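In what follows, a structure is listed as structure tokens, so that the remarks can point back to it.
A protein chain is absent from this complex, but the other protein chains hold their places.
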Amino acid sequence: MATTTLAPGSKTYERSWVLDWLTTVDHKKIGVLYIVNAFAFFFFAGLLALVIRSELAVPGLQFVDESTFNQAFTMHGTLMIFLFVVPVFSGFANYVVPLMLGAPDMAFPRINALSFWMLPLGGLLIVSGYLVGGAAAGGWTGYNPLTQEQFSPGDGTDLWIMGLAVVGTASILGSVNFLTTIFKMRAPGMTLFRMPIFVWTVLVTQALILLATPVLTAGLIALFIDRNYGGSFFDPSVGGDPILWQHVFWFFGHPEVYIVILPALGVVSEILPVFSRKPLFGYKAFVWATIAIGLLSFSVWAHHMFTTGVVFLPFFTFMTALIAIPTGVKMFNWLATLWRGSLVFTTAMLFALGVMSMFLIGGISGVMLAAAPVDFHLQDTYFVVAHLHYVFFGGAAMGVFASAYYWFPKMTGRRLNEALGKVHFWMLFVGFNATFFVQHSLGIQGMPRRIADYSADAGWTEMNLISTAGAFLIAASMVPFVVNVITTLLNGEKVGDDPWEGNTLEWATTSPPPTYNFDRLPPIRSERPMFDLRHRDDPNLHPELAHAEIATIEADS
Amino acid sequence: MPDQILGYVLLGAAVLAIAAIVASAARGRAQPPLHPPPGVHVPPGSWLPVIWALGGGLLGAGLAFKPDDQAAAWWFLIPGLGVFVVGAILSVRTAGREWRETEHGSHDEGSGHH
Partner (left out) sequence: MSAQAPARRQGGFPIPLVGMLLFLSSEVMFFGGLFATYFSARASFAGPWGPPSGAEPLEILPIALPITLILVSSSFTMHAAVRAIRRGNSGALRLWLIVTLGLGLLFVSGQAYDYTVLGFGISDGVFGTVFYTLTGFHGAHVFGGVVGLSILTARAGQGQFSARNHVAVEAVSYYWHFVDLVWLALFSTLYFLR
């Protein structure tokens, strides 16, 4: 074996676990770090959501003033999107993608660690606004001239800008890593069209991150220059254009929402086949649909700007409606996968079905908003808030929980308790719909978003109360989840390599895997190498694999 | 003032939550050292990512906290630049050391040769 610095010697394990985790470059540990960090920000931003919903339950300002409320919804949005939902999927992808590819690690392990550590630091920068007189309060979208120095004085907005720049840079470095790994480090026999679907969605997601995030960075820098160095990018009083901010922001912002949802759709596409005991219907169509969504996502940004008056409405309505087609293809592929399958309703499966149904509702409200005349009435109302939460929470966040229940056994060697999991799911499902379904009506009735208070005569009070009750139910549903995680880690039911009878390569190694991931790999002849391995004696299936030996890499011992 | 108190409370809650989850996750993590198959090299741990991230964070803070009459908040920027430069120097030295070990250290097949 090699010299001590290139292979793990026993002295690695005499160090404290703190040092081990601080200096790790192992993609599995980094994945866990991503997930833990993301959930910390999830709970923080969730508390902010409770602040918002508590204040809005009944008319009148009972708990916070307008300034605090503005900071609450700004930080809630910013932290949920940039510090929870995108990084948590980066974390799952970090853990799972090299395993699914049969690779020993990511292409650039140290840059992988760097990408992680920039996240808590960037998040700290953003949140530290609270300690210096007020966090950013201009909405997660940072529209000008509200975020100019004149209307957002103080360091909170500057910290928001710098924190997002740090987080954005981390994402871009991560995307270089993922794309290089996927293109260059697949196991022998794994062609691009034999990769698991989750890897395909990660590929397109990371390509979007690579190309869209730098545009946000450019815009953030421009805003920083305006605020601090007397720049004139967006300030109309000195020749700048506030609409330019919207263009630059949404050119990033729309691909961003596909960055959020695509990994969740990928996870659903992994879970449904396993728990239907059937292959994914239409693998190739799914791949092309994912690529189409990625490409189209760059052509629709101005649908966030229909009411500015500067947008060529027919084009953007058309392109936005068009992007619903590949999304619909995925929906039908999933239905066809479930059709006549032997369904097993584990918690992971329930969450995957939850993603399908909730994302369907969110997608439909999205297509409604795509029609410019409809958008004229619903822009900046609670209808948009309902839509974005159905896709972000009902789609992406439920996908996060699906991933958690599905891959927890692989990561820890223990299976989460199914009874507690089901309690978590149903409480979350009911609470989520209670919170957000009524918001469609609130929006149609004209309730604007981002307001701290509303008139008692508006007739919105009852629905706001229902929505707030739902929000507290969502919060309560996190209790069985956290209890489940902690008790399982301490003393949960142990599992072997492949508790779910999965299809993909992460189930071909121990739970948790060794540092170097695989001692040996099965032959790879399709997108379901583990299924093929289990059925290798079935002459109807891949006759060339009948009685195949499993070996490519030999273990030392 | 209410903002600050709320901020501290939320931050404290988040830190406690992280600590609790990390503590319960980290227990029982130590695995016996295993030998990878030949040709598979597992990179050792490194402080460089934390150093680079810290440098970047300090630089960001230095720019964000800038007083109105100066170009940046020097209290953060100078240490940030310092950490960054230290990180850069350490990275170059690590690269050199690894190159030397790959070329003249192990004799596994084709590992250091691109």
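The letters A and B name the chains in turn, as written, and every chain counts its residues from 1.
Just so it is clear, a residue touches a chain if its C-beta (ideal position, glycine included) is under 8 Å from a C-beta of that chain, and two chains touch if they have at least 3 such contacts.
All values derive from a computational prediction rather than experimental measurement.
Among A:V248, A:V329, A:V384 or A:L420, the one in contact with the hidden chain is A:V248. Check A:G46, A:G240 or A:G399 against the missing chain and you find that the one touching it is A:G240. Touching residues on chain B toward the chain that is not drawn are 37, 39-41, 43, 88, 92, 94-96, 98-99, 101-103, 108-114. Seen across the whole complex, the unshown chain contacts chain A at 6, 103-104, 107-108, 110, 172, 175-177, 179-180, 183-185, 188, 210-219, 221-222, 225-226, 229-233, 238-241, 244, 247-248, 251, 553.
The criterion applied here is as follows: only the chains that are shown with their structure count from here on.
In terms of their C-alpha centroids, the spacing between chain A and chain B amounts to 23 Å. Interface of chain B with chain A (complex): residues 2-4, 6-8, 10-11, 13-14, 17-18, 20-22, 24-38, 40-50, 52-54, 56-57, 60-61, 63-66, 97-98, 101-102, 105-106, 108, 111.
Contact residues of chain A toward chain B in the complex are 1-3, 5-10, 12-13, 17, 19-26, 32, 36-37, 39-41, 43-44, 47-48, 51, 64-65, 67-68, 71, 104-105, 109-111, 113-114, 116-118, 121-122, 124-125, 127-128, 130-135, 155, 158-159, 161-163, 165-166, 169, 224, 228, 412, 482, 485-486, 489-490, 512, 514-516, 518-520, 553-557.
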